[in-house]
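Note that one protein chain is taken out, while the other chains of the complex remain in position.
In order of appearance the chains are A, B and C, and numbering begins at 1 in each one.
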Amino acid sequence: MENLEIARELERISGVNPRKCMKCGKCSGTCPAYDKMEYHPHQFVSMVETGRIEKLLESESLFTCLSCFACVERCPRGVEPANIIEAVRLMKIRPQNENHLHAEQIPELLDENLPQQAIVSAFRKYKK
Amino acid sequence: MVYSYYPGCTLKTKAKDLDKGARRAAEALGIVMEELPEWQCCGGVYPMGKDEIATKLSSVRALVAAKEKKQDLLTLCSACHHVLKRVNNDMATNEDIRNKANAYMELEEPYAGETRVIHYLEMLRDVVGFDKLKEAVTNPLTGRKIGAYYGCLLLRPSKTLQFDNPENPTIIEDFIRAIGAEPVVYAYRNECCGGYVTLENKDLARSKVANIVESAKEGGAECLITACPLCMYNLSNNNAAGDLPVYYFTELLCEALGLDKEGN
Amino acid sequence: MQVNDNKDFQPTIVAFCCNWCSYAGADLSGTNRLQYPANVKIIRIPCSCRLNPIFILRAFQRGADGVILCGCHPGDCHYTTGNYYARRRMSLLFSMLDYLGIEKERTRVEWVSAAEGAKFAATMNEFVDAVTKLGRNHRLEDLRCKKQ
Partner (left out) sequence: MQRIGVFVCWCGSNIAATVDVNAVTETLAKEPGVVYATNYQYMCSESGQNLIKDAIRDQKLTGVVICSCSPRMHEATFRKAAASAGLNPYLVEIANIREQCSWIHKNKEEATEKAIILGRTAIAKVQLNAPLIAGESPVVKRALVIGGGIAGIQTALDIAEAGFEVDIVEKKPTVGGKMTQIDKTFPTLDCSACILTPKMVEVAQNDNIKIYSYSEVEAVKGFVGNFTVSIRKKARYVKEDICTGCGLCTEKCPQKNVPNEFNLGLDTRRAIYIPFAQAVPKVATIDPNYCTKLNTGKCGVCEKICTAGAIDYTQKDEIVEQQYGAIVVATGYNPIKLDNFEEYAYSQSPDVVTSLEFERLMNAAGPTGGVLLRPSDKTHPHTIVFVQCVGSRDVSGCGKPYCSKICCMYTAKHAMLCREKYPDTEVYVFYIDVRTPGKNFDEFYRRAVEEYNVHYIKGMVGKVAPSGGKLKVQASDLLNNEQLHIDADMVVLAAAIEPDKSARPLATMLTASMDTNDFFTEAHPKLRPVESPTAGIYLSGCCQGPKDIPETVSQASACAAKVIGLLAKDKLTCNPCVAHSDELMCNGCSSCANVCPYGAITYVEKEFRQPDRTMLVRRVASVNPAVCQGCGACTVACPSGAMDLFGFSNKQIMAEVDAICK
């Protein structure tokens, strides 16, 4: 039951109603990061719907999503899977010390041409 | 035509070429770009959470500043354009976000998405007009075969951005024609290059870049042009073959208008 | 909200039923011998949209304690759109009645199809219960029509 409450919280954060999904799989047919993901966009939607959140929170797939919005664009039911993935990501990183990347890791990843956006897009997975 | 101009952080540092070229070309085309004073970083990544308010405020400040000047807000960087346009849409359509942002900002007049956010390319298409641009070209890039790389952020989600057909866009191709070159239409021009994970998942980024580069080269493209500094970085640095140069579209615009890169 | 303590109180309830769905639904609950209180008296109208708000005001004026309108389910109206008109009109009227002090529980719109005999009986049972709890309605009542 508790998980379902978390699921409803995720719906609130994402503004997405996962019950609108008709399980067509177009999001996963579209996803450019599919092969690197453990859980795929349609699974995010369905697992949030049924409250199986713990597995998602532990999965690297959260940070593999490229936020390219192709799934949002092509979904025939207006479900917005990317918003759901973002909501799970937020749930993961909002608690203290649950950051995906730590500030001290960043410098070694940088190169001098790297635009700020790349760092910010890494930072979005990070909360002070 | 006078615009409020929002350059964004990257254009002041790593992507100076994008900014400089745009300013010089605008001058030549009779467009005035007034840089907003004291603009702040847009955040780089649009915060999708419906409860994210603070992360949207810097964009709202830029939008309000343009509203006060009664000007449209001109953008150049894809990421900034994406963030500003979507935050603007939230302010216009999401009552909760609007109320909270306005309550925090304590403006004299609450902001409700009145400013129009327009990308430099949209400005070229809708205000200058590609036919007029063609007339202004003094040094047409005849014979050059150029692939347009749109990426994600300019096009999607199309309901909010309303930039072009999200699956078969033509605006950059039309731009390429206007500067006298030949556009190469290839299927992956609107597929993601993997820029968001370029810092930590090089494999994924490289495989996405490879798809795009292969597809463009197959169509005969000699180079790619883009409006996004992150795509620029990713396409240049994560292309294993390293054989397809990438430019900002403003660089070629300047060349076609007979202006050199340093703007003389 | 007043609470009735007179156990013998028998409310007068007028039910307007559209001819095509709800009146047939009421007949079906009879055919199936489903009980509901005798307080409910049905008036047959061709369509829920025939219900003039004046009829409801008149009922309260003449001493009714509750009025219910039953019509076809949205989208099933025999006349295509009649129940939509009824729904809009009644929501306005009921909020006005509420303002005048006639509690929301005394008025109701319910969609009952010709196949829903059980729903009709259940609705009437519920409604009579709700109105009985509220007791006599005195608002809008015309004293000249007062019951002996």
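Keep this in mind: contacts are C-beta pairs under 8 Å (C-beta built on N, C-alpha and C of every residue); 3 or more make two chains touch, one makes a residue touch a chain.
Computed from a predicted model, the values in this text were never measured in an experiment.
Peer 1: Give the labels of the shown chains that the missing chain contacts, considering the complete complex.
Peer 2: A, B, C
Peer 1: Taking the entire complex into account, which one of C:62, C:87 or C:138 touches the absent chain?
Peer 2: Of all options in C:62, C:87 or C:138, contact with the hidden chain holds for C:62.
Peer 1: Based on the whole complex, identify which of B:185, B:210 or B:223 touches the chain you can't see.
Peer 2: Once the missing chain is taken into account, the touching residue is B:185.
Peer 1: Take the complete complex as the reference. Which residues in chain C touch the chain that isn't displayed?
Peer 2: On the chain C side, contact with the omitted chain comes from 12, 14, 23-24, 26-31, 33-36, 38, 41-47, 49-55, 58-59, 62-64, 76, 78-82, 85, 89, 121, 145.
Peer 1: Going by the touch rule given at the top, which residues of chain B touch the chain that is not shown?
Peer 2: Touch with the absent chain occurs at residues 159, 165-168, 185-188, 191, 215, 218.
Peer 1: Spell out the interface residues on chain A facing the chain that's missing from view.
Peer 2: 20, 22-31, 34-35, 40, 42, 70, 74-78
Keep this in mind: only the chains that are shown with their structure count from here on.
Peer 1: Are the chains arranged, by touching, as a line, ring, star, complete graph, or other?
Peer 2: Basically it's none of the tidy shapes, so other.
Peer 1: Using CA atom averages as chain centres, what separation in Å is found between chain A and chain B?
Peer 2: About 24 Å separates the centre of chain A from that of chain B.
Peer 1: How many Å are there between the centre of chain B and the centre of chain C, using C-alpha atoms for each centre?
Peer 2: Centre separation, chain B to chain C: 62 Å.
Peer 1: Provide the list of chain B residues touching at least two other chains, using ranges where the numbers run on.
Peer 2: Residue numbers touching two or more other chains: none in chain B.
Peer 1: For the complex, which residues does chain B have touching chain A?
Peer 2: Going through chain B, the ones touching chain A are 9-10, 13-15, 41, 43-45, 47-52, 79, 152, 155-158, 166-167, 191-192, 194-201, 203-204, 208, 229-230, 232-234, 236-237.
Peer 1: Where on chain A is chain B touching in the complex?
Peer 2: 12-15, 32-33, 36, 63-64, 66-70, 72-73, 82-83, 86-87, 90, 101, 106, 109-111, 113-122, 124
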